[in-house]
Each structure stands twice: as C-alpha cells, then as structure tokens.
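Showing just some of the chains, left in place.
Letters A and B mark the chains in the order given here, with residues in each chain numbered from 1 onward.
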Amino acid sequence: MEVLLDFGARFVHQLQSPTLAFLLGGILIAALGSRLTIPDAIYKFIVFMLLLKVGMKGGMAIGEADIGAMLLPALIAVFMGCLIVIIGRYTLALLPGIRTEDGIATAGLFGAVSGSTLAAGTVVLESEGIPYEPWAVALYPFMDIPALVLAIVLASVYLKKKKDGAGEKVAIWPIVKESLQGSALSALLLGIALGLFTNPDRVFESFYEPLFRGLLSVLMLIMGIEAYARLNELRRVAHWFAVYAAIAPLMNGLIAFGLGTIAHYLVGFSPGGVVLLAVIAGSSSDISGPPTLRAGIPTANPSSYIGSSTSVGTPVAIALGIPLYIGLAQAVFGA
Amino acid sequence: MEVLLDFGARFVHQLQSPTLAFLLGGILIAALGSRLTIPDAIYKFIVFMLLLKVGMKGGMAIGEADIGAMLLPALIAVFMGCLIVIIGRYTLALLPGIRTEDGIATAGLFGAVSGSTLAAGTVVLESEGIPYEPWAVALYPFMDIPALVLAIVLASVYLKKKKDGAGEKVAIWPIVKESLQGSALSALLLGIALGLFTNPDRVFESFYEPLFRGLLSVLMLIMGIEAYARLNELRRVAHWFAVYAAIAPLMNGLIAFGLGTIAHYLVGFSPGGVVLLAVIAGSSSDISGPPTLRAGIPTANPSSYIGSSTSVGTPVAIALGIPLYIGLAQAVFGA
C-alpha cells in the first residue's frame, strides 16, 4: 500500500516536472488552436546543442573512467543496451495496431539511460552503506549510446524495407553509415570525440550544461505541439505502451542484475556496482534520448515514447526498481 | 528644484539603461545605413522566450499568493489595468494626427506594470518603515496581463472595423479568441499555466530568467531598426505622446490610491499595500510589455509606446509618483 502511494506521488510529481509539463503544455495549446510555432532553424539548433552536450558528457565520463577494470561491466552495458532494443523490437513493435517505428523508438528510449534515475540509485546505495566503484556511474554511455544508435538503425532498416517492398534484401551497412552521417548521430558522435580527446570542460560548464534543461523544455514544447496532431492514432494503442512501460524497467533491470552477478564472480565487480548496472538498465531516458530519437526517427510519434518513459517507466524504475535490486543484492551477496 | 534635478538625473540614467540604449542603438545604425539585420527566426524565438518567461513569473507569483486576502486588491488591479487602457483609447488614441493603434499600444504599456518601478517602490517603503502585505507584489500580473490583452483586443477590433468599413457591426468574441490564439498571447498564457500548475522553478531560474535581459536587449535593437523607418510619421505627433507620458502615471497612480483606500476601509488592506497598488498602476512596462505589444499589435510603431514609457513615463513614475503616494499615505493613514 505504501509502495502504491509512493508510486502515485512520484507519478503526480513526474507530471509536474518541466520535461513532461512542457510536453503537455505543447499538446494543450495545439488542442486550443494556438498559432504559436517555434521556427525550424531554432528547432534544428536546439537538437544539435542537446546532442552535442549529451555526447560530450558521455565522452568525458569515458575519458575519466578506469578502462581496464570496467571492461567486462562495460561490455555487459553495451550488450544490455542492444538487448533491450531487440526485445522491444520483437515484442512491443509487433503488437497489433502499433506503428513499428513507434515501438522501436520506445524500446530505444528504454534502452537509453536516465541520469536522474542513476543519481537516485547512487543516493539510495550511499544511504544504505553499500559501496560501489566510482567508475560505475560512467557505465551509462556504454548502454545509452548503443541503444539509441541501434534503435535508429533498426527503424531505418524497417522503413527502407517497407518502402522498397518486403521481398527486397536490405543492405545493412549503407543504412548504418547513413544513420551515423545523419545530423543526430553526427552531433552525438562529434560530442563524444570532443569529450574524449579535447578539453571542453570550460565551454561545457559555461554553455552546454547550463543551457541544457532550458533548451530541452523548448524542445518538449515543440514535440508536444507535434504530438497533438498524432494523438488520435495513438489513443487506440495507448494501453500497449503502458503495459510495456510498466514491465520493461523491472525485466531489463533483473536481466542486468543477473549479468552483473556473473561479473561479480568473474572479475570482482562490487555488489553496489551490480545494483547500479541494474538501475541503469531499468531506467529509461527522459532527457537525452528524446532529442536523438526525434531527429533520428522523425516519423515516430514522440508522445508514444516520451509518454511511456516519463509518465510510467521512470516512476516504476525509481519507486519499484531501486528497492528491488537493493533487496536482491542484500539477499544474494549479503551486502 | 531638487525634484527637477533628480528627475533630470533619472532621465539621463534611463537613456543609458540597456533597454533604451539598445533601442536608440538600433535607430542609430539604421539611420547610418547599416545592413545589419537579425534573422526572423531569431526574432520569433526571442519573443516566444520573453513572453513565456513573463507568463511563468506571473503564474508563479499568483500560485504563491494568499488568494483569499488579496481578492479585492486583485480585482482593483484588474479594473485599473482595463481602465488605464480604456482612458488611453478614448483620449490619446483619438488625438489629431495620432495613429489609433499607436495610441492604444501606448495606453496598453501604461496599463502594464514595470517590475523595476515596483521594486523601487518596495525599497522606499522599507526604508520609510511602512509595512505592506508580502503578497502585494503579486498584484502586478493582475493589472499587467488584462491591460496587455485588452489593448491587443481593442486594437484588433479597431483594425478590423477600419478594414471592413465603419458601418459594419464587429463581433467581439472571434477577435478575442483570435488574439488569445495568436503566438503572443498563447506564449503568455502558456507561461501562466506552466507557472501556476507545474514546478518550472529549476528551468526558470537556470534558463528563462538569466537569458531574459539579454534577449530583451536584442529585441530592443530589432525594434529600434524597425522604428527608424517610421520615425517621420511619429515626429509630427511626438509632443502628444510626451504629454500623455507625463500625466498618465500620476493620474493612474492617484486613481489606484483612491480605490486602494476604499479596500483599506473595507478589508483592511495595509497603507503600504495601498502605496504599492498606486506604484503598480503608475508604472509603465519597459520590459515585459513591449514584446507582447510588438507581437500582438504588429502595425503599431514601437518608438511611440517604448519612447513614451521608457524615456518619460518611468522617470515620472519613480521620481514623482513614489514620493507622492508615500506623502499621501502619511497624510491619509498617518502611516
């Protein structure tokens, strides 16, 4: 009962968070017939700024990490990012009435990682006195980026096949290359390279980081205005997204917990690290993922993937997931 | 004599303030034949950012206020906002040679509220030791927003009538709806809704608030460049705007002082609150109003309303108005 109340409180809190509030605001004013629009040049620049920032942050996190010790956990993170997308592609995206690209985009967002869910996980671990490797938080780009890239590639393959006819054999590599050269992944990969090989700290902290949340709020508004036109087609299948968003975080977290436990016995990955890996896998991206998907899979309906992640996935991942993994760790490792 | 010197110093100070300086800078470079322009996409985005911020701030102020106790003062504020616009519409806007939409826009700006004049009022009240209700500063959106909305609606009605011929009956409601759905009032109302019903504090303080003054300076420059092309038509009637800008602040402030005194005897509104109500009514918006009017009454000449408000109205409101209302309060209430 307390868990349900706690979940309800988090749910209402999420609805008031700027991310979802601006999305709902955009839907609302579009529904009321407003002529407010954000110029396309601004939209493109905002997406560029957000993706460059996400990439730089990931690149800097990788650069500061202890690559040797984190090798196996990082491989597990990459594997989980891909697995989550593949599972989603062959379950959610095949359900009746669901547009395949909406399903793939949603799976991509659940494969991607929420920084705030990760932060919540570290806070709970510290209050429980469970230690973890400092570099464990740097695992997130290893799951986040492959998941987003794979989702975009799978969607491109699907859309290309649909256009050319089902009988045609689709060459994968040109699509991967095309995806990587698109403006979304170009900006993301450029950001990673800048974060890894150069010293962007000063410009990152004075410009890209402080502008991030604000530009994201504008993007959410744009996505809300857009989403309104597509609400009708979504309404018929909203229950499938809700079911997926409730089950996927816990399932993904538990698979990652199992793989992390193997790493514990093989290379001494700490119990706290295993919990964080599960938290990362269980989280879905509310902030860094949506702009990437919006630019990489432009035909997918933002209200499907953002709605699933922000309004159901994140509350489940925090309120149910984190206590679950910590309880498991205490049972399995005696942490 | 000292009052005149003080007024002169404030006048020169206002000319050097960023708001007016960027406006004059825009006029200057346009006069010198510069080819500098700000892209239209940037202009539209800046207006959106400014109006959303003004709306959010108003919404948050309303949300934090003690609605019960402030009911009557808030109604007076709404009434004053409308009254100032209506008086201006049937005096200034009817004077010979003055374009009606310029007169209405100017009245709208004098009905709207200047945050810095309000701040100056609170500082003087505190230094004089006159107490006031904490929510009194939250009265400003109750005067500001109705004044701007009414000015835009009155101008739309006028322009529609002019276009369709004077004999036609104009349906008011479609124009009100059209005004509210326009990009200016949509952004303003969306901001109010976000401020009232969600928790935008973090994104507000990290993004919308710090960017406000800077984006405003760019907007002022754009408005200055535009105003230059229209200076000729304004020069013939500038004296009427100067007369209005010198009289209106004190007249509006005194009416509000009288209505506030009634609220004092009816519901115990504090003497300091009465002074603040008069300061709010006497102030004219230098910052939040111009972008709204620029977007809502695009055919009005910005140099008429901004010039009137910033170069004459605000110095009069601060240097003459505030001491006047405080002296009155001490005489009437023995404060």
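The rule we apply is simple: contacts are C-beta pairs under 8 Å (C-beta built on N, C-alpha and C of every residue); 3 or more make two chains touch, one makes a residue touch a chain.
Model, not experiment: these values are computed from the prediction.
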Whole-assembly copy number, given 2 chains displayed | 3
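In this text, only the chains that are shown with their structure count from here on.
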Can you give the whole-Å distance between the Cα centres of chain A and chain B?
-> 44
Could you please specify the touching residues of chain B with respect to chain A in the complex?
-> 39-42, 44-45, 48, 181-183, 186-187, 189-190, 193-194, 197-200, 202-203, 206-208, 211
Chain A to chain B touching residues, read off their complex | 16-18, 21-22, 25, 28-29, 32-42, 210-211, 213-215, 217, 221
